[in-house]
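Questions regarding the structure given below will be posed in turn.
Moving on, here comes subunit A:
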Amino acid sequence: MAFEWIKIPYALLTLFIVVNYGMLLGALMQKIAARVGRRHGVPIWQNYADLIKNYGLRTSITHGVMFYLGPVFRLSGGVGLLLFVPTIYGSEMFSNLSFAGDLILALYFVFFGTLGMALGAGESGHPHAAIGVSRGLAQVTAAELPFALAVFAVALQYQTLSITDIVAAQQGGVENWTLFTNPLAVAAAMLAFLGSMMRPPFDVVLAPQEIPIGPPTEYHSSYLALMQTNRAIFPIAKIVVYMNLFFGGAATWPVFFLKVFCIYLVSVFVGVVFPRFRVEQSIRWFLVWAVPLGVLAILLV
Partner candidate 1 sequence: MPGIAQLAMATGFLLILIGFYGALTRRNLLRMIVAFTVAGTGVNVVIVSIGYMHGRTAPILDATLAASDAAARIIDPLPQALVLTAIVIGVGITALMLAYALRLYSQKRTLDIGRFTELKG
Partner candidate 2 sequence: MKRDPMHFIKPELMPRKVKGPDGVEFEVEPLRDYFCDAPPTVQHGAYLKIVEDFFNWARAQSLWILGFGTGCGAIEMRPLMTPRFDAYRYGIQWRPTARQANLLVISGYLSTKTLKRAIRAYEQMQNPKYVVGLGSCTINGGMYWDSYNTIKCLDQYLPVDLYITGCMPRPEALLQGFEDLKKLIRAGQAEGANRYAENFTWYKANQKQVIHDWDMPDYNW
Partner candidate 3 sequence: MVKRFIALVLVLAVGGLFAVLLATYAPDAELNQTARYYAQRTAQDLGAANIVTAIIVTYRGLDTLGEVTVLFLAATIVGLVLSQGGQSGTPARGRVPVGELLTTGSRYLAPLILLLGVYVFVNGHLTPGGGFQGGAIIASGTLLLLLADPLRRFGHRLIAAVESVAGVVYVLIGLLGLILAGGFLDNRILPTGALGALFSAGAIPLIYVLIGLKVGAEVSSMLVSLAETDAETREEA
């Protein structure tokens, strides 16, 4: 598992694929959500247009160094999370830079982006940004607990912390997936997944009207462009972790695209139906429904 120079181009390739897939998948999901509202929905390439427009904007302002670095932290968090987790099982090409750390690294690297973004938003001086961040952090403590419990249950079940070993243990047929061998853990994890995807039941952080899109309210032009690239990569990267842990990982790219789409659909499916939770409601919801599942998962593994 040592580092070879060839891994860099392979990683960039994975990155390229995932960015584009993310853009398209994002637009597709928006279209699906629109169709639920009997609207036609945005064109599939809309994300590209928005991205290029934002990169193309000629002026921008900055509130200070930390404000300037916020999006950089955010995007490097997304890219890092993607690269630290092997996307395609079995292929040396697409095991990215996962030699650097195992499941724990992925679990904690999620916070790298969040922290950076929070600091950037803080520097903007906008009260709405701070309110958004405080809601986001408050919600994430409750949302992360079931996921951590699920991850721990899986680690206990397979007696390993390295993602490739976990995926290896789930090969050979659908019945070997963690979904079926440890359903409680997967249930807890999926509930936690809803909380982390910023979709309506739990999107009080980016509430568009109440606090104009929360933390990124002061971000624009190229900063926003970086964030949009991250919004393309980060969900996919998170879903890759879920896929590897709970849904048997992907041996080939088509399987990868299918599974990612299905997992993403879960959050969209729930998102379009439910109204928005307040922070204490979402915390209570997680502690009442998701955490017991996680605890059972640990005890019964």
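On how the list was made: all candidates are chains of the complex that A comes from, given by their letters.
A few remarks follow.
Following the convention adopted for this analysis, contacts are C-beta pairs under 8 Å (C-beta built on N, C-alpha and C of every residue); 3 or more make two chains touch, one makes a residue touch a chain; residues count from 1.
What you are looking at is a predicted structure, and each value in this text was computed from that prediction instead of being measured.
Only one option in 1, 2 or 3 touches subunit A in this complex, and it is number 2. Taken together, the subunit A residues at the contact with candidate 2 in this complex read 30, 34, 37-43, 46, 48-53, 56-61, 208-209, 212-213, 217-221, 224.
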